[in-house]
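Just passing along the structure, written as structure tokens.
Here the complex is missing one protein chain, while the rest keep their positions.
Chains: A and B, in written order; residue numbering restarts at 1 for each.
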Amino acid sequence: MLDIRELSVGYTENISGRKVEILSRVNLSIAGGETLGLVGESGSGKSTLGYAIAGHLSGLEIQNGSIDTKENPRIALVQQNAGQALTPTMSIGRQLNEVLKYAQVKNRTEKAFELMEGVRLPDPKSLMKRLPHQLSGGQQQRVLIALALARNPEILVLDEPTTALDASTKETLLELLAALQKSQGFAMLIVSHDLGIIRTACAETAVMYAGAFVELGNTEKIIKGGHHPYTRALVEALPHIEERLLPNAIEGTPPKPGARPEGCAFAPRCLYAEDKCRHAVPPLAPAQDTKVACFFPLVDLRKTSTAVPEPGEGKERLLAVNNISVQFKQHGGQIFKALDDVSISLNTGETLGIIGESGSGKSTLLRCLAGLQNYSAGEMILEGAEDFDRPVEKRKRATQRRLQMVFQNPSTALNPNHTIERILEIPYALYEPKSSRSERSNAIRRELDLVRLTDQHLIKRPRELSGGELQRVALARGLIARPDLLLLDEITSALDVSVQAAVLDLLVKIQRSVGCAMILVSHDIAVMRSISHKLVVLKNGRIVEAGLTEQILSHPKEAYTQSLIKSAKAITA
Amino acid sequence: MRKYFLAATVCAAMISTIPLAMAKTLNFAHDLSFGAESNMDPIDGNRLYEAIILTYNRLVRPSYKTEEPEASLATSWSSNDKADVWTFKLRDGVTFHDGSAFGPEDVVYTFKRIIDPNTKSAVKAVLDIIKDVRAGEDNSVIFELNSSHADFPLLLIDYRARIIPEGSGDTIADTGIGTGPFKLKTLDAEGISEFVRFDDYWDGKPQLDGINVTAIADAGARQQALAAGQIDLLLGATEEQQNALGDGFNYQHIPSGAWRGIVFNTQSEEFKDWRVRKALRILADREQIIKRALGENGGIVSCDDPVAPTDPYLAKIDCPQDIEGAKALLAEAGHKDGLDIEVFTAPLDPTWAPLLEVYQAQAAKAGVKVKITSVPSDGFWNDVWMKKSATTTYWGGRPADQILNEAFRSGAKWNETYWNVPEFDAQLDVARSELDPEKRKEDYRELQVELFEKGGAFIPFHLNTLRVVAKDVTIPAVPSAALRWSDVTKN
Partner (left out) sequence: MMAFLDPISYYLADKIYYLVCTAMFITMVGLVVIKPSRRLLGRIWRHWNGRVGLCFIAAHILISVFGPWLIPHDPYTQFDLGEIARYYPPGLEFPLGTDDRNRDFLARVVSGGRAAIAVTCLTAILAISWGAFAGIFLTLMPRWVDGVVMRIVDALISVPWLAFLLLAMTLFAGARGFSFVPIVGFFYSLAVLRVVRAHATTIVALDYVTAARARGHRISWIAFHEVLPNCRDVILVELAMRWTWLLLAFAVASFFGLMVEIPAPDWSLMIASSRTLFLSYPYLFWPPVIMLSTLVIGINFTADGLAKAIGLDRRAADMV
């Protein structure tokens, strides 16, 4: 169906005329009905490959090799971020109709209903009339798939199809794709950084690094016992859902296109690299049960993960939230309860995890604590602060200082116009207005050191840093105030697993050295298991279950918690 | 917008004038200033001026040479000793366009209609002096006046005092029936109004077969229409247009009697000293102002005299530029080191700005700094003119008695210089009732000399109207109000 030979894709630099490769010499073939997963960190070229197959080169050129398909192949692409891929001002029905018109389908209305039912969208009739923003994230993703299926594709390319989806939604979406593939027989290419979904959906997997395949083979074999050091590191970076273990980070960052090292691209980060690796590029060759591009494939299986220490005894009470409720008035006067009678408590030096699907109220709870959201009932007590129940602008500076927040997406949480130095200086100057220049600079350096960044980052601006570095800066910005409580809102979900592992590791180390308490909001149970001491499960604004993390995850009492754990397990390693 | 309109009107003019050009038909344009409201009623505010001068006659008309009255529908006139009862003998054998005979009842009807209390026409203000009008013996009419007026026939020269048939007041706006040389065929104020020769005209058969009056709103478009031969004359043009049109046309510079100037409030603190006022007036080089602000032949020098150059009562005064004299007068009045004045104006009239620019440069030579302040046109007449102590002004042509009374009698509504001299007012009354023409002339002369010596109005010129005439048309070089259209020819 699809045969790719020695494909190199890249661009020519404007002034120097230098050719820069993004993909280098990729070989690949898929037959109908097969599913191939492409995994790798961001910047590995996996999306570029997906787009190249779908024919969207947008500014890039094929520098070498070829993509062979049968004549006039029907290839459909499902883009990342469904919310942005749909035209916001056009109803779903019209968008479907437009694609069908282009595909020269005759009974378009009928076909549209068929497609909507095919992707198991409820009540297609009313959905057709709605605009994209009136749909949930999962529904948008399904509409996008329906649009892709409109032309009866032979090859379906899905770019990160499940980011921004909850675990249970992820699970059903992957089931749906499998069912559709079975009935229609198209080949599927799933591009993702999430090993979990690759494992669930793909029989074959290619691991990409720096624009090339480093390992290709059966998915189970790659995950259970990959032979390339990078594959192994990637798997070990995944948080563990079964055990309380801290995942391992991969040190360093992947090389950028045009700055790739001479020999094996992974060599600089590889624990096992030898001289040969730094001078010659290893070819993709069969080694045992997979194909590996490494001179020294790993054979033995060993786990290097470290256990997470429990918090010590005798901690003092820091925070108590008693029976708070938050209500919103919706369009049409209905009252929507974002939080309903929620109580939590936290001791100093502890980490509390709040888990729940989107819409469960976990972010609202954080906003209440931060003083950004008014609540209608209940009370919040922070030991030693009388004004904690007020909105943030009415709290005393000292109270404001005791509580700092870190956001999900570091690229929007840092002002793109400020240098890293300025970003760190602002909170310090706010809380220590009388501090001297040297005191400020010392504080900034101390925090940089704590999050393992160096002086040379100071003059940079956010766009010059990688996602992991940005999140460290965001952490440092929170820590420079020396808060008693750090609010962490999904801080790893926008990061690659390898970076996520590093950030989790960092959190544990920070807590040990600084001693602050943390509240971590996440939808990822594995992340919770690795670092939180206590856990609260939220659903529709109410607490379903609360207690020690180990206890809840090992012996969940409530059915909802059990189903959460089950679907998480279903799609993780 | 204007461009399209221009194009449209030119096209319209082109299409519809071609077939008629074969006959000896004269074409000229009007500027559509009253739009579709334009009509044929001579005393209506929206009268189509270019049409009513073709279809009606007055009792008396100005002579070609001066503003003196000459026989028209009246053949002779006389008054009693007090000059407050006037008898006009009417012309015999005159007929209206519809064939009905002209007689005293038509004249009585016309003037009763003008002086009727319900009439809104502005001409009433001019002819308000009439107390009663009635038919006299032997085809004559008798006017009884409220007060003596030795020059009453001059008032009847007014371009609106045109005779219409008895009882036609309600229909005249559409029919246009009069005794004039041309009769109305079709009236289309926004397009072409057609007039044909009136064969039974009392002053001899008109030379032309007909006249078409076309609406062309834009001055540039009228110029283009003339250049293209679609119209035969421009009633009013500028020197720039003359330069653009070149030698292919005849140009007539016709004294209009209209004037532009700067008025200084004689009662104001700054200008109450007559020496200051005189200095501000004699420092001007009037020839240069005309040449530089209006163009060669753009006007006739006036020595601050509101009386028109064609008026028989015009005084002969000489007023060369006198910088030293001005400086001396200013020094006497206590302004040794010069004087700062502020003159208010508006973009209402195209000659004001040029006049001020040239005057400003000339005044500087006498140590007078002139600050020019322009205000929006809308508020000028209500909020600035006669409110600020120095402003620009304009006046249309009027007979000597009328302009002197309207603009310089104390208490007059438009006494813009606040000229308040009881002797002056008294002499105005004397002159008006003086029956001896020579004495009357002397009375008026003294008034004008007094204004030049001490008055507050700086009147550097009377405007000339520039008429552009195609080479194959002959037309007397007289103001359009005096023009006898039966004399106009076209080859």
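By definition in this document, a contact is a pair of C-beta atoms (placed from the backbone, for glycine too) under 8 Å apart; a residue touches a chain by one contact, two chains touch by 3 or more.
Note that the structure is predicted; figures quoted are calculated from it, not measured.
Just so you know, the chain we are not showing touches A, B across the whole complex. Across the entire complex, the residue among B:295, B:325 or B:476 in touch with the chain not shown is B:295. Across B:241, B:415 or B:486, the single residue that touches the chain missing here is B:241.
Contact with the chain that does not appear here is found for just one residue of B:71, B:142, B:217 or B:375, B:375.
What chain B contributes to its contact with the hidden chain is residues 219-220, 238, 240-241, 243-244, 288, 291-293, 295-296, 344, 346-347, 353-354, 356-358, 360-361, 364, 369, 371-376, 378-379, 383-384. For chain A, the list of residues touching the undisplayed chain reads 370-372, 392-393, 395, 397, 400-401, 403-405, 407-409, 412-418, 426-427, 430, 477, 481.
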